[in-house]
Each structure stands twice: as C-alpha cells, then as structure tokens.
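Note that one protein chain of the assembly has been removed; the remaining protein chains are unaltered in position.
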Amino acid sequence: MPTFALGPNQYGKAEIRIVRVTRGPGGDELMDLNVSVSLRGDLAASHLTGDNGAVLPTDTQKNTVYAFARQHGIDDIESFAARLARHFVGSQPSIHGARVHVEQYPWRPVDGRHTFRRDGGEVRTATVHHDAEHTQVVSGVRDLVLLKTTDSEFHGFVKDAWTTLPETRDRILATSVNATWRHTGSADHGAARAALVEAFAATHSLALQQTLFAMGSSVLAACPDVVEVKLSLPNRHHFLVDLAPFGLDNPDEVYYAADRPYGLIEGTVRRDDDVAEEVTWSF
Amino acid sequence: MPTFALGPNQYGKAEIRIVRVTRGPGGDELMDLNVSVSLRGDLAASHLTGDNGAVLPTDTQKNTVYAFARQHGIDDIESFAARLARHFVGSQPSIHGARVHVEQYPWRPVDGRHTFRRDGGEVRTATVHHDAEHTQVVSGVRDLVLLKTTDSEFHGFVKDAWTTLPETRDRILATSVNATWRHTGSADHGAARAALVEAFAATHSLALQQTLFAMGSSVLAACPDVVEVKLSLPNRHHFLVDLAPFGLDNPDEVYYAADRPYGLIEGTVRRDDDVAEEVTWSF
Amino acid sequence: MPTFALGPNQYGKAEIRIVRVTRGPGGDELMDLNVSVSLRGDLAASHLTGDNGAVLPTDTQKNTVYAFARQHGIDDIESFAARLARHFVGSQPSIHGARVHVEQYPWRPVDGRHTFRRDGGEVRTATVHHDAEHTQVVSGVRDLVLLKTTDSEFHGFVKDAWTTLPETRDRILATSVNATWRHTGSADHGAARAALVEAFAATHSLALQQTLFAMGSSVLAACPDVVEVKLSLPNRHHFLVDLAPFGLDNPDEVYYAADRPYGLIEGTVRRDDDVAEEVTWSF
Partner (left out) sequence: MPTFALGPNQYGKAEIRIVRVTRGPGGDELMDLNVSVSLRGDLAASHLTGDNGAVLPTDTQKNTVYAFARQHGIDDIESFAARLARHFVGSQPSIHGARVHVEQYPWRPVDGRHTFRRDGGEVRTATVHHDAEHTQVVSGVRDLVLLKTTDSEFHGFVKDAWTTLPETRDRILATSVNATWRHTGSADHGAARAALVEAFAATHSLALQQTLFAMGSSVLAACPDVVEVKLSLPNRHHFLVDLAPFGLDNPDEVYYAADRPYGLIEGTVRRDDDVAEEVTWSF
C-alpha cells in the first residue's frame, strides 16, 4: 500500500459521568456533570506504528477527572474544565493541546436538605481549549425550549416557482435554544441565560433571524466580557389546523406541533468586527 | 393454509401532537399534548378479509382530537381523554371499547403574557378506558427524576454464592419516578405529585421497595378518591469512586453515575385488599 | 398515616449487557445480549419495614447472569432465560416467580474469523416466565422494518362527520414489526421470522389488519409448537407529495415519510380458540 499522510487528529475519553456532593449543615449541594476530554500532540507514532509511548490512556483521563473533583472541588464547570485542560497539557510533554467539554444537568432543591429534583431537559455547557498560546472559554446552554404564542410574523420573503408558503402576520414561534458564548472566563452564566430568555420574550419577531440577533445582542449587552455569541435555533413549526371541513373556525387556537422537517437558523453575534475567530476542533 | 383464530386486537392513531392556546387579557394558557387512541370492537372482518366496513380510520380519529379541542376545549387531560373515549364508543356501533392515553408536557410562563419555557423531562399522563360497563381513569407522571444524597441504606439482604455486594449504611438514592394512580375522575394531580415527592424526601430508606411503598401510601393519603397507585422505579445507581490508588480518600463526595444495568423496583399500593383489578390492554 | 395494602410487586436487575465469545478454529461466534430479570415472592417485609431478609440483591442477579454464561454457555436466548428463571425460583425460598427477558443484537461475520458487523436495528427477543406451576416461553423480534411499494389498498371504511381521508387503491405500506410468539420452547426462530417477512410480502393488503392476521397465521403454519402470535404494527405513513403547484404530476413516485402521528394496529392470532391466556407482568 502507498504511504499516506496523517492530518489533524485527537483522542480522549468522552462522557465521563460524575456527580459530586458537597455536604453542609445548611443543605447539600449537587454537581451532576458529563465530562469529555480531547487531546492533541505528538501522536503520529500511535497512528503509524502503534507505538503508544506518547499516549496517555483515556482511562487515565477518566481517573484524573474523578481525582481532581475530590482534590480541587468544582467551583463551576468553566474553571473545572480549564484546570483539567491545563493539567493534561502541562504534565504531558507529548500533549500540546486539550479540549475539555463539560455538560451540567441542573437540579433543584426539594427540601433544602438532601433531596433534589432534576430540572428538565435544559443543559449548561462549557468548552475550554487550551494550548501553549492561549486558553479559550466558551460557555453555553442547550435544549432550552421557548415558545411564544404571538408577536411573530413572517412575510416579505422571496417567492420563486417553488414557493407555496403564505405570508403570515401572526404565528407561534418556538425553538430549542442552543447557544454558546465566548468570554474571558468570568461571564455570569445566569445573566447570559436570562438575557437569552428575555430577548426571546421581548422581541416582536419578523423573522427567527431577527430574534436570533436580538438574543445574541442581549447576551453581549448583559455580559461585558463576552465577545461572541453563537446561536443554533431550530424553528419548531406549529401549524394551525384547518378545521373548516368540520364546519369549525380556528381562531389561532388549535395547532399541530410538527417534528420534521424544521427550519434551522444559525448565526453569530459579535461585540465588534475585530473579534478573533473561535478555535474549534471539528470532526 | 389452515385457519387460525383472531384473539384480542385493537387499533388507533398514536402520538397526535396538539398544542392549544387559550388567549386572554391576563396572559395566555398553553396545553401541549400527545394523544394516542386505541379502539376495540367488531373488527374481525378487517383482519380476516380486509373488509373495512367497521373501521373508523385512524386519520378520522386524529381529526376528531383536533376538532374536539376546538369545540369543547381542554379542561384537563383526564376529562379530554374521557370525552374522546365516550365519543368513539358512543358514535360507532362497531366500536365497543376505547382507550385514550394523553401525555402533557409542562410549560412555565416566562413573562405572564405570551412566552413560555418547556419545563424539562417530566410528563403528566392520563389513560382512560371506556366501554359499556364502566369508565376507568388512571392519572400519572413519568420521568420525574429525584435524588437524595443520604438517608438511604441497604443491608440485611440474602447472600448466596453469587453475592459480592457489600452492605451499606449510607448511599445516594436516585430514581426516575414512573407512577400512575387509578381514581374516580376527580383526583387532584398537583396533590398526588407533591405526595410522591414529599414521601421520597421524608422516608429514611432501608430499601427502594420501602420508599416505593411510602410514596404510594402518600398518594392514597393525600387523594381520597385514589384507589390504587402503581410505581415503576429504576434504581439509578451512583457508585462512590475508589480514589485510594491516587492516595485520596472519598468521604461520600465523588460518585460515578452508571447507565446500565440498573435495578428496577415495581409495586402497587392499594387503598385496601378489595380493590378491583385495573383494566389494561397490553401488547 | 392510615395503613394501605401492598398489591402486585416485583423487582430485579434490568439491562445487563453481556457479550460472550465462543472461540474456535473455524471462526469465533458472538452472542450480544441485554438481559433483564424480575422476581416475585415474599417481598412484603422489604416494602413495609425495609427488612431485606428475603431480598436477593439485584447486583447478585447480575453476577449470576455473567457466571452462568461462563458455567453453562448460551445455546440460545430462550434456554438461557429459562435456566436463569429456574435458578432464581429454585434456589431462593422467598422467590416464587421469575421473568427473564433477553434481547439479542444480531451480528454478521465479516471475515469468517474474528471480525463481525452489527446487523442493524432488528432485535431478537425472548421472555420466560417461570413459577411452581409452569414455564412460559415467548420469543419474538422487534424493530424489523418492512415496506412494500404497492399491493396495498384502503377503502370501504366508515365515514363520519370528522372523516376527510380519501379512499385509496394503491399506497405504500410500511411498518416496524414488533412480534412475539408463545410456544413450548423449541420453536425455530429463523422459520418464524421468515414467515413474518414472507406473509408481509405475499399479502395483497386491503388493511394493515389483514396483513397482521396473515403474518400471525404464517408463523402458526410454519411453527407447529407456536400457540399464539402477538403483533404490534405501527403504520408508518408515506404520503404522496402534491407537486401540482409546480406543474408536475406525481405518479406514485415521490413520498413524504411522516413521523407522527402514526396508526398502530395490534392483534393476536391463535392456533385455536382454546389457547390459554398469556401470563404477563405488567406495570
């Protein structure tokens, strides 16, 4: 077989499930996390000859996550991810870059003591990329599902030979917010999340694109150290059911919630035009 | 081919997704439902010869759900399910029994006006069976995830040749509550749900079975017209991580949340021993 | 709190994932299983007082599954499930009934030696109920997805005020077969599965109910020791897309595959009218 070249590559342990309990007289605290680690470095030998002399096992990465949770605690997922990323790069000569992605599942106290209730589908996220040059922190939320029953229009769009969609001056607007925001490490997560929700509620929407830009702007306005917000917003269509065959009107009351297909609106809002590009390790 | 016999059978439309908006000056209300209908009756001809003269199409069942939401509104999912079930049996000579199962996805108001946030994974359920003899109403909740950080023990169990589990005087107890309660039609859903959560929190658990019985009893005590509570409780294991290889202790602080396998504890708690058996249409 | 009564209850370990390799000179064999155990018996004390003196831990059940796979091998999932069920009832005085449910994920040999490819979504199942009186074996298959492009009609159905569905003399018929068949323990799984597929293909369908009955009859004809077949068949609707707005016809060529809602046709076909009712432990 001819010889080919190794391009970008990475490896790590994904979906390390960790629950940490901080016990205290005023009631316990709960951190419920899903941690994924990816490392880059001098890993060609492992690919080319199976020589693992530069490979820190993914099992070790898992152990490190658990041990660090005990040794250092977990203040917030951003700092925990950053600590892990710095550790892998700093302690392993062969590892030059680390990405640590953490998902946090929210729980609500039930009794102020020991009992908690899982708070739904919404997930808080943090992704830290770290290498010799810099540390990049991106925080976020996903699966935050919002709906407004009115204050949404869609008209004035392009019509071509394949267009049948009627214009509308009033529709349901619903989405599952997937948002990330890049910052210097100290952004207030609660403020950013609240800014997203408030902008969705307050914007009289002429397009989901307009709502997206308002949501991104709202986070930038609320969080001074955020430089960029990325939003991926599925348009969860709710179609008014035609009840005329049954002699009934339907004054914006009964809707069919469709699964697929769905619109998908994605965009970036930046503090200004000079924002450096985000580092991503895509596969 | 020899001739065989048709046994129990049913048919219907599953997962009819309907969102109903009630618009009002004091803010809108939102009902987000997933409705499944099953019908039984004189349906042998359809199976044996493909003669559909007794078959009300499942598409018609879907239409009826949407039309009834407009015509009659939806007070709560129990009464909506019962209305639909009575309709199918009452209007179709060939249909002798109907089961209507409704799931309701909870939303929380965001601004008191038009905007709502989907409240997580928890789902409210209702199942109504209706035929000439009776109407049976079963309400419930599923995917209500609860965890307590302590007040849970497990010891004194059987040991055989395959037992390696150590006894424990303190563990995390976590479950995803799937509960249904049979009643006469007027049970207070909020009271039943609260009773489940309160009993989970208040019970010092020596076994998940004990917690299950306490939760069922709590619903019966809170809701006078409930006659039976069924609970299916996965034991979502959280294992204390062994940090000794790293020279660290782990004083009930860092846990691994396992996926599979899991314990599954299921049981019924009844008002008394004379409770009639629940009707179910199982496949 | 008043005292209530404990009704039917059971417990066990669910989703024990086990892969067994049988190594041989002519190539390895692979069994990839998901085993779930439920036990019934004298378990009231555990519920009422947390006394676990009659409780064989679910962790022990898991250990037993792994140990038995080594000690006794796994001929087929029916006999493996039966062996486990008999063991729990036979070895534990407090356990009077056991249900063991096994799912088997199919793999295909790639090289006749050591490499295998997972063969899709289809799953083979077996459920054994065992108690002092009898042992019931139910085999099955789920998620076997079949489609025919023609030879399917639907007309002559009931029309009421809510009916808008047009009659059709030609449509796509598609379903995801969930089938179980009760037998005496020696039914040929391959023959039963082939009988399902052949009947689906060979039946000119006037209703999915008719296809269901033909599929059940086909299994009974092919497998002498099967006494009952249960089928749960979602009607995966494929709607012809209306291309007239674009000046195009659509001669049964381009379809939209819908997600929800879907029809759900369920029925039982029995060797004769005297078949005893199937034991199920429903929750």
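Order of writing sets the chain letters: A, B and C. Residues in each chain are counted from 1.
Here, contacts are C-beta pairs under 8 Å (C-beta built on N, C-alpha and C of every residue); 3 or more make two chains touch, one makes a residue touch a chain.
From a predicted model like this one, the values you see are computed outputs, not experimental measurements.
Asker: Quick one: which of A:46, A:79 or A:135 touches the chain that's been left out?
Answerer: Hidden-chain contact among the options goes to A:46.
Asker: For the chain left off this view, which of C:200, C:213, C:262 or C:283 is in contact with it?
Answerer: Missing-chain contact among the listed residues: C:200.
Asker: Applying the definition given at the start, please give the residues of chain B touching the unseen chain.
Answerer: For chain B, the residues touching the absent chain are 161-162, 164, 245-246, 259-260.
Asker: Using the touch rule from the top, list residues of chain C that touch the missing partner.
Answerer: Residues 17-23, 28, 30, 32, 63, 66-67, 69-71, 107, 110-111, 113-122, 144-151, 172, 197, 200-202, 238, 241, 243, 245-246, 248-250, 252-259 of chain C touch the chain that is not shown.
Asker: So that we can see where the missing chain sits, which residues of chain A does it touch?
Answerer: Interface residues of chain A facing the absent chain: 1-17, 36, 38, 43, 46-60, 62-64, 67, 91-92, 94, 153-160, 162-165, 205-207, 209-210, 212-213, 216-218, 220-221, 228, 230, 232, 234-235, 260-273, 275, 280, 282-283.
Throughout what follows, only the chains that are shown with their structure count from here on.
Asker: Angle of the rotation mapping chain A onto its copy chain B, from a C-alpha fit, rounded to a multiple of 5 degrees, please.
Answerer: 180
Asker: Can you list the residues of chain A that touch 2 or more other chains?
Answerer: 245-246, 259
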